[in-house]
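Shown here: the complex without one of its protein chains, the others still in place.
Letters A and B name the chains as they come in the text, with residue numbers starting at 1 for each one.
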Amino acid sequence: MAEPMRIRATMAGDVADVKVLMNHPMETGLRKDAKTGQLVPAHYITEVTATVNGTSVLQAGMSGGVSKNPYLGFKVKGPKAGDKVVVNWVDNKGDKNSAEATIA
Amino acid sequence: MNALRRNVLKGAAGASAVAVAVAAGLLKPTQALAAAPRSAFEAKNVGDAMKDLGAASPADSKDITIKAPDIAENGAVVPVEVTSAIAGTTMIAILAEKNATPLVADFSLANGAQGFVSTRIKMGQTSLVRAVVTAGGKSYTAAKEVKVTIGGCGG
Partner (left out) sequence: MRQQIITKLLAGVAGLGLALGAVGAYASPESDRQELIKYYQSKYPNIKIDDYVYGALAFDEDSKAQYDAIMEFPPYEADIDAGRKLWETPFKNGKTYASCLPNGGKNIAGNYPMFDEAKGKVVTLNDAINDCRTANGEEAYKLGDKNTMGKLTAYMRTLSDGMLMNVKVQGPKAMAAYEDGKKSFFTRKGQLNFACASCHVQNAGTRLRSELISPAVGHTVHWPVFRGGDNLVMLQNRYEGCFKQVRAVPPAIGSTTMNNLEYFHSSLSNGLPMKASVFRK
């Protein structure tokens, strides 16, 4: 399951521009399988957290309404190039993933 | 916003620490850096979802910009970008009003995180995409209609 998450973080002036691509099917639980006609069980990320140098900057809650392979972009004022961004997610089955990147 | 809140945020890696802070009366629930309660995501209509978000009757605001298409290329991936120019924005939530469960995502922001989020959402049909913003304990909102069509040529 745990395909790598991708993070790109770059400074634009004094603001870090962070872009994250998570790999996840984001099944709502409402979709029927085209072949079997059965509902595909819900499987989606419920929570995403982001820290910069260990300080929490963002905590997100999600439903299955976020697109497959979720994309998240946010901006943080204050960090410097070289600072470390860490992003974690947890899904409704308890699966977890974590990735880190250095701000360029 | 204030030093106490910041300290709590720094320590609050998980929601549980925030819950303790809330229980201790240190934080009002709407100020905590925590995702909305899961009930908000299960709410079947916008009103209930906003109530669970702690933003039952947000004021319309022109300081919220929603960048979303007029007509979605594909309802499965609709890029949505919300910018809040309201000072002290601590939360941005995105709702697709006619989805079975309208609340798509909420983002609590702190420690320098700007009033900006960008993501991609699913939309089952043409509807308003609503942004709800919390700033200074008050809530604000703006909406934009996104049309969803079926089809595509992929060329």
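The criterion applied here is as follows: a contact is a pair of C-beta atoms (placed from the backbone, for glycine too) under 8 Å apart; a residue touches a chain by one contact, two chains touch by 3 or more.
Note that the structure is a prediction, hence the values are computed from the model and not measured.
Shown chains touched by the hidden one, complex as a whole: A, B.
Among A:R6, A:H43 or A:K84, only A:R6 touches the chain that is left out of the view. Interface residues of chain B facing the missing partner chain: 69-74, 76-79, 81, 118, 120, 149-155.
The chain not shown here touches chain A at positions 3-4, 6, 8, 19, 21, 23, 67-69, 71, 73.
Definition applied: only the chains that are shown with their structure count from here on.
One simple way to say how far apart two chains are is to compare their mean CA positions; for chain A and chain B this gives 15 Å. Residue ranges on chain A touching chain B, taken from their complex, read 15, 19, 26, 28, 30, 46-47, 49, 51-52, 55-68, 70-79. Of all residues in chain B, only 9-10, 12-13, 15, 33-36, 38, 40-41, 76-79, 81, 96, 99-114, 116-122 touch chain A in the complex they form.
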